[in-house]
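Left out: one protein chain. Kept in place: all the others.
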Amino acid sequence: MGQYTTDFGSIHSYKKGGVTAIDDDPKRYVFSNMFEVAAKSAPYERVAVAKNFEYVIESAKAEGESGWYTAAHDEFVIAMDGKVRVDFVKLADPDALVDPESEGAVHIEGKPEGANMGYVVLGRGHMAMLPVGSAYKFSAPETCTILIQSIDGAVTQHKWAQFCQK
Amino acid sequence: MGQYTTDFGSIHSYKKGGVTAIDDDPKRYVFSNMFEVAAKSAPYERVAVAKNFEYVIESAKAEGESGWYTAAHDEFVIAMDGKVRVDFVKLADPDALVDPESEGAVHIEGKPEGANMGYVVLGRGHMAMLPVGSAYKFSAPETCTILIQSIDGAVTQHKWAQFCQK
Amino acid sequence: MAMKESAFAGTDEEISNPRGLPITGNFAINPADNITGYKSFQAGSFKFHRDEYFCYVTTPTGVHTMPADAFLRALMRDVAWGFFYGTVNFDQVFGTTNYYGEVDMFMGATNEAYTAAGRDFVERFKADKLMDVFKQMVSDWTNEGYDPFAAPMETGVPWGIKNGDNDEAVSRERVTARRMVGLPGDTPVRTDANGYPVNRMFADVVQDQPEVHAEPGFEHEVSAYNLFAYLSRSDVTWNPSVCSVVKDSLFCPTSEEYILPVEHGNDRCEWFIQLTDEITWNVKDGATGRPRAIINMKAGDCCCMPADIRHQGFSAKRSMLLVWENGSPKIPELIRQGLAPDVAVEF
Partner (left out) sequence: MAMKESAFAGTDEEISNPRGLPITGNFAINPADNITGYKSFQAGSFKFHRDEYFCYVTTPTGVHTMPADAFLRALMRDVAWGFFYGTVNFDQVFGTTNYYGEVDMFMGATNEAYTAAGRDFVERFKADKLMDVFKQMVSDWTNEGYDPFAAPMETGVPWGIKNGDNDEAVSRERVTARRMVGLPGDTPVRTDANGYPVNRMFADVVQDQPEVHAEPGFEHEVSAYNLFAYLSRSDVTWNPSVCSVVKDSLFCPTSEEYILPVEHGNDRCEWFIQLTDEITWNVKDGATGRPRAIINMKAGDCCCMPADIRHQGFSAKRSMLLVWENGSPKIPELIRQGLAPDVAVEF
């Protein structure tokens, strides 16, 4: 048996497939590439690459430090192609920063108040929880891509026409 | 591995399949069963069970002795389900009995003139040639079925509506 | 993707029944055939039997024949997925449509030629009753050495008369994280020690674990794991398992090799995020079966399956695919009533 090489792709090197229509409109498939989206966006712009009713998956370029975020529900992040550190603070008063009935992440000005929960350092393919009730911040020594499971909200960018196959 | 039983069918015991139409007319498939055709026909009636332009395949009940036949071209016979003897005579004057340009078998009154060529005794699944320039006669000690590869001609019976699935 | 068990019990809401069919009973499991050694099965007017090469589905409108490997691979998914979301087309003729508590089983209902000629046949069953028959069928019809979850290069062949079983393989519990894999008390990560070696086609996938520095008291919240390593150790193909949950948003990554054994007919939008390598999807119309598109996905590609199609994937090298589902039970009926669109995003 031969040796296999797993093809991961990265913000610096990705190939795109695509939709070959037989009898359909390629736009219906909302086809994009998360690495291209991240590469062509500003750092930590959380651009939706998938959406299903209120739910979204966001792709973002991780580069240097992000601001702080929180949400009224769990979110999850995957480091797709490089090292990303995530710092967590247990919010002293989460409801003051985000409506508990709301959905999607919100940006917090400055470091929020609360206990230091610790941090994780993710390598390629690692997934971390962004737990409800906490705030989190990303930092990346080198440019890479993060994928976030969340809900459409204040910080979510919609650039479908720019990135999706027509 | 289990023991396998090959299912042959015979004039005395056959099962029929059939056409289940999804979006078609079953008649287009001209579906019949050679054993049924033979069973319900008189001995040595050569009933077409397949036809493709001038060519036919005939099924016949072999029972006792047939008359003598000849044709201006080769024919072939398969004994499907029992013992059949075929006797051959080298015709002294074949053109006198069958137009050399004609197609299909013709019946000959009485034993034709010519040299005795010999005979074959076929068991189930045996195929014999009915060579051009000769006359042949079938005999079967017990009722069984013969299948003849020939051309549509004087002796060929057409009973499609009687035997084919509608 | 696995439905939650509660779906079988029925929900408080009314179960959709677009065809207005009554519930069919009349289940039977018949003794093993003397020659093949396989049991035969009955659910309503549907009868199932197999021989050395084929599985047969018989209804009052006719018999449908499928190669045993194709049938068993599809049956295995239908069982493991709990009838999944929408329609599981075993092939272009036979399949099931999930209404979450009740199931329509059909011959030809998603095939234009059958429906146009009025030759389609459908009956409706309580999901748990039909599942019970399906589970016994996949158990009885799977021989020793054959694993209908495995890729062709990793298993034997299903042909021949009854010869032992592989109940260990066909009764695998599907994996459903409640919050995230690796959290204390949630679905554990996969290791050599718990029986999940790295697949040969993922030998180059780094098995490192994230650095987790949780302050005391936050060990249940500050948590991470190596998803790619987790997927590299999957012992099954084309079997999404829930790895992280945001309300009804379910990340269901899976490892894929060879061909998706069913044509999955969506009852809502479903997203594919290609994590590694490459998959090609053949997309057909959900109702008629007509080809609509061919989609090639490479690592990083994101693509939506609209709610009105069916899809079947091909993966030459084992690959990691993130299947993303919105598990809300309300969506299919919204789409059927035209209150929600077939497509996820209009731009």
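Going by the order they are written in, the chains are A, B and C; count residues from 1 in each one.
We adopt the following convention: a residue touches a chain if its C-beta (ideal position, glycine included) is under 8 Å from a C-beta of that chain, and two chains touch if they have at least 3 such contacts.
All of these numbers come straight from a predicted model, not from anything done at the bench.
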Contact set of the excluded chain (shown chains only): A, B, C
Contacting the left-out chain in the complete assembly, out of C:203, C:316 or C:339: C:316
Candidate in contact with the missing chain, chosen from C:111, C:249 or C:326: C:111
Residues of chain B in contact with the chain not shown: 1, 3-9, 14-24, 26-36, 49-55, 57, 59, 73-76, 78, 80, 86, 88, 90, 103-104, 115-129, 131, 133-134, 145, 147, 149-153, 160-161, 164
Residue ranges of chain C at the interface with the undisplayed chain: 51-54, 62-65, 67, 93, 111-114, 152-153, 157, 159-160, 257-259, 280, 282, 284, 290-292, 294, 296, 314, 316-317
Residues from chain A at the interface with the omitted partner, ascending: 1-2, 20-23
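Note that only the chains that are shown with their structure count from here on.
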Pair joined by the larger number of C-beta contacts - A-C, B-C: A-C
CA centroid of chain A to CA centroid of chain B, Å: 77
